[in-house]
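Take this structure first; my questions come after.
Here the complex is missing one protein chain, while the rest keep their positions.
Chain nomenclature is as follows: A, B, C, D, E, F and G, assigned in order of appearance, with residue numbering initiated at 1 for each chain independently.
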Amino acid sequence: MPTRRPRVGIVMGSDSDLEVLRETIRVLDDLDIPHEVVVASAHRTPEQTRRYATRAERRGIRVLIAGAGGAAALPGFLASLTSLPIIGVPINSSPLSGLDALLSMAQMPKGVPVATVAVGKWGAANAGILAAQILALSDANVGKRLAAFRRALAAEVQQRSRRVAAQLKKRQ
Amino acid sequence: MPTRRPRVGIVMGSDSDLEVLRETIRVLDDLDIPHEVVVASAHRTPEQTRRYATRAERRGIRVLIAGAGGAAALPGFLASLTSLPIIGVPINSSPLSGLDALLSMAQMPKGVPVATVAVGKWGAANAGILAAQILALSDANVGKRLAAFRRALAAEVQQRSRRVAAQLKKRQ
Amino acid sequence: MPTRRPRVGIVMGSDSDLEVLRETIRVLDDLDIPHEVVVASAHRTPEQTRRYATRAERRGIRVLIAGAGGAAALPGFLASLTSLPIIGVPINSSPLSGLDALLSMAQMPKGVPVATVAVGKWGAANAGILAAQILALSDANVGKRLAAFRRALAAEVQQRSRRVAAQLKKRQ
Amino acid sequence: MPTRRPRVGIVMGSDSDLEVLRETIRVLDDLDIPHEVVVASAHRTPEQTRRYATRAERRGIRVLIAGAGGAAALPGFLASLTSLPIIGVPINSSPLSGLDALLSMAQMPKGVPVATVAVGKWGAANAGILAAQILALSDANVGKRLAAFRRALAAEVQQRSRRVAAQLKKRQ
Amino acid sequence: MPTRRPRVGIVMGSDSDLEVLRETIRVLDDLDIPHEVVVASAHRTPEQTRRYATRAERRGIRVLIAGAGGAAALPGFLASLTSLPIIGVPINSSPLSGLDALLSMAQMPKGVPVATVAVGKWGAANAGILAAQILALSDANVGKRLAAFRRALAAEVQQRSRRVAAQLKKRQ
Amino acid sequence: MPTRRPRVGIVMGSDSDLEVLRETIRVLDDLDIPHEVVVASAHRTPEQTRRYATRAERRGIRVLIAGAGGAAALPGFLASLTSLPIIGVPINSSPLSGLDALLSMAQMPKGVPVATVAVGKWGAANAGILAAQILALSDANVGKRLAAFRRALAAEVQQRSRRVAAQLKKRQ
Amino acid sequence: MPTRRPRVGIVMGSDSDLEVLRETIRVLDDLDIPHEVVVASAHRTPEQTRRYATRAERRGIRVLIAGAGGAAALPGFLASLTSLPIIGVPINSSPLSGLDALLSMAQMPKGVPVATVAVGKWGAANAGILAAQILALSDANVGKRLAAFRRALAAEVQQRSRRVAAQLKKRQ
Partner (left out) sequence: MPTRRPRVGIVMGSDSDLEVLRETIRVLDDLDIPHEVVVASAHRTPEQTRRYATRAERRGIRVLIAGAGGAAALPGFLASLTSLPIIGVPINSSPLSGLDALLSMAQMPKGVPVATVAVGKWGAANAGILAAQILALSDANVGKRLAAFRRALAAEVQQRSRRVAAQLKKRQ
């Protein structure tokens, strides 16, 4: 992790969620946004998680990203303890394919929002981008890198279109 | 509430859940089990809820019953803070009919169980009975009242069978 | 709407969504955050919606909130056109109770996040709060009003707890 | 692709959808219907996709087929930009098995229909057949080839019935 | 119904589906497309339905629209008997809110497509529009009326936007 | 109930299920099949239910129809105790709209089938018809009445078709 | 297949369903019930399927078992053409895991029941047993073999209980 002070905290309930959340780390690395990664469970280490959440703002964290599966209480737990924006990544680690985690994050009661993204790797990448969009509101450099990132994504789609066309032509 | 020391704590995230949880209160009243009712939200008043949960055992509470709708984190939150058995009642207060609350309670991760019952009033009544079953393991009087309660339920089914038969005969 | 320049744009695909999104307006009014309301459909008026989205940032909008039901493409459509953070409110206006809108918003592909909140009124209120949390990162006054708003919510839960207790005592 | 002017445009949001949409290509090849394949994303390359959609009719395209997974906005996006009939193929590329894509396509609001077919390969093949049925209304040759295609399908079912019978007899 | 030869056949499994399918009739009336309405059940009057389907093409019908609820076999049944394009409208007449009808229509096997639209009234209106889009491929007049219809829909969205803005201003 | 020996036993877990199961009674009355109605709960009166199930065959019962909601164990419980065919009617009495009852009946393990029909009134009527189809295999009179019943259903569909046509004409 | 006249017809929409329906064949073989297997599709070979269904009763068939996946119309199609009892086996051959097939079979409209069993192999085996239960009503020999079959199943459960106990003991 960069030595600069982290701006985004990535919290996961279990280290088995790391495989999915690597997508978040990759995006934040690509956008050169300093971040930190913490394993902290709403249910198994509530006290440490509480301490982490209540101190995050003072430590310079601006956005928290929390990934969890099943009764995925972690992002809502953080949201109850800090006014920082919380992004929730539902993880498909239970037999119910992540529908449980999606509902457990999205259906938060009035007063305590969680910004929920897609189940699994798509969502993990998008959590990083959403954090960047939020940071870009007060940091023009992040905004520039984000714009470049989006142009690269679009260029990739166009390149793939050409590759598909070439591939289909060859087949004839 | 009875002046005897409460043995069961009923916790709800919102007073709008009271309509459903009245079924729990009714069952505990019928079984003469002293209880208390608290409105405390995992998400909106985490600190008070935490205090309630961590002191419950010392105050003589033996079982906690928590009702909540949507991303129903309340019973899991209590479960992370005390070793008392926690019973969760999913409440159908969101447009998703309680499926969200059911999954948010049942799908708890390893280490922190919530004893989940049915969505809505059936579950609320059953939460009271399950609490009584647990208390009956160390209190023979509760066991006797519970046995009587179950005999009454069975008698009611039989009486209804006769009433249905009579009603259908008349119709002829 | 206040004469100050709006910071939050609330976009709805149909005026029938206004009933739900009034919760968003109420929260933003309470937090004294200037906002504007637009009816614009991803599917029926794509050109106007596109114009609105691509100009929003220049006009000083910092966060867009989009409510829609069914195949709720509106927030994703906005997200494809601007780098502003987009909050999606799934609305339960189809016979499928909003599950369709929830999946259509949350399951966005890599590159284009939508910050999805709960189906219906809970989500509409939370969209306003989430927007405030984001704005508070660069506006300390919003942060103070938000903190007060959350304390008020917590106080309300405690007051309701007392009311429930009183109500149950009377019943005895 | 044939040098004749394409009549059907197959659009996919990501080249990873090609595996499923090959079924569409195969059917259109079998029915000798000229077609083209484009990778264009509603969310990542909205401007290119818009250009493609708004020019398709003038270029002689009669039917558009769009495959997408997750919050599968692509067919609805095309439908908002052209009056050509749009066929949507939900693709099971997210952990939610394509239910998300199915609802995101089928539940379109009044005014902008998407002709949705089955999730995955069945749907991809049927999209080609449905396009042929539409073209056959004004092209008797397509109609003849389609009738032959359907007779072949029926013959295949009968042949398989005999094969199953033979296989089961041998087993005795 | 107009005395001109009908081009679209609307088939419903039960007259209780008429309430929903009136939306289809209204759209076709608005677009001045001659149509006919038939109550015919795949399950209760298979022989009559078969006769209707197999003769439809010869009688000048170009598109069939079938509405049904529950195990909504009607559109698939028609699709097995004619090569005309079939549009299916899932109707929410069972306790499962139309999810059963949606899956029973969309998930057709390879070879026999049903163009499935949204559950209920949205889908019923869209079925009429989709039929018009298909007819417009070989009838420029339908195309013109359809373009006008879409402009009217867009104008309505804009008018509603102004009405919402006015309404919200008054409230202040 | 007729004085002839009942051939079909209708069992319900709660008298609140009678509203739905009246459809079954009506069909059996129409087909003149002697039947009896019993309120017996798998969960609340297991002993009485067991006695009823194990004696049914000897008493001349040929088919059992069981309606239940929620964790609808009743038909499976009967199926474990007798070799008579058991028909299960899922009842939508819980907030989950009968999906719970449908899965609890249909998903029986190997060895103990339950013939599951539709949720609610459609299923209740069909349970009566299915029972008649089974009885008709060894009772030609039931077969004749059943054939007449089906002809009447078909005639009703045709009559409704005419009524719809007339109604739509008048409207013009 | 035995040379005796078949009493049960097993119909499948595709030979790929044979893998699941082998369970049905195995059970009928074990119970020595003569049967036949036919590949016939409601959607792809409706005419042949119709002929099969309408002649089945005259040919001595007493029960029809139909397996299908997706929009599994086959059993309902048969049910619309004959008064024989129809048993439906939902097959999990689409990406939606058989939920589509289950709803497409169970949710039949009033008048045309399908006796639906579990998704996949459990259901396939149970279809055979249910057919035997129906045949046993008029064939005491089938009844005897069925009783033996069920005793064998129970004995197997007990033997497995002992094996599990032994296995767990060894582990110590």
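Everything below uses one rule, namely that contacts are C-beta pairs under 8 Å (C-beta built on N, C-alpha and C of every residue); 3 or more make two chains touch, one makes a residue touch a chain.
These numbers were taken from a predicted model, which means no experiment stands behind them.
In terms of the touch definition stated at the top, the absent chain reaches A, B, F, G within the entire complex.
Of the options B:41, B:126 or B:161, the residue whose C-beta touches the omitted chain is B:126.
When the missing chain is restored to the complex, the residue among F:31, F:79, F:117 or F:153 that touches it is F:79.
Subunit B residues in contact with the hidden partner, per the touch definition given at the top, are 23, 62, 83-85, 87, 90, 102, 106-119, 121-123, 125-127, 129-130, 133-134, 136-138, 143, 146-147, 150, 153.
Those residues of subunit A that touch the chain absent from the view are 1, 12, 14-15, 18, 25, 37-41, 44-45, 48, 70-71, 94-97. Where subunit F meets the missing chain, the touching residues are 13-14, 41-44, 46, 69-71, 73, 76-77, 79-81, 94, 96, 99-101, 103-109, 111-112, 114.
In this text, only the chains that are shown with their structure count from here on.
Centroid distances built from C-alpha atoms place B farthest away from subunit D. The interface at E-G recurs elsewhere; of C-D, B-C or A-D, the pair that shares more than half of its residue-numbered contact pairs is C-D.
Chain centres here are Cα means. That of subunit D falls 20 Å from that of subunit E.
The set of subunit G residues that touch two or more partner chains comprises 14, 41, 44, 70-71, 94, 96, 106-109, 111-112, 114. Every pair of chains meeting the touch criterion is listed here: A-B, A-C, A-D, B-C, B-F, C-D, C-E, D-E, D-G, E-F, E-G, F-G.
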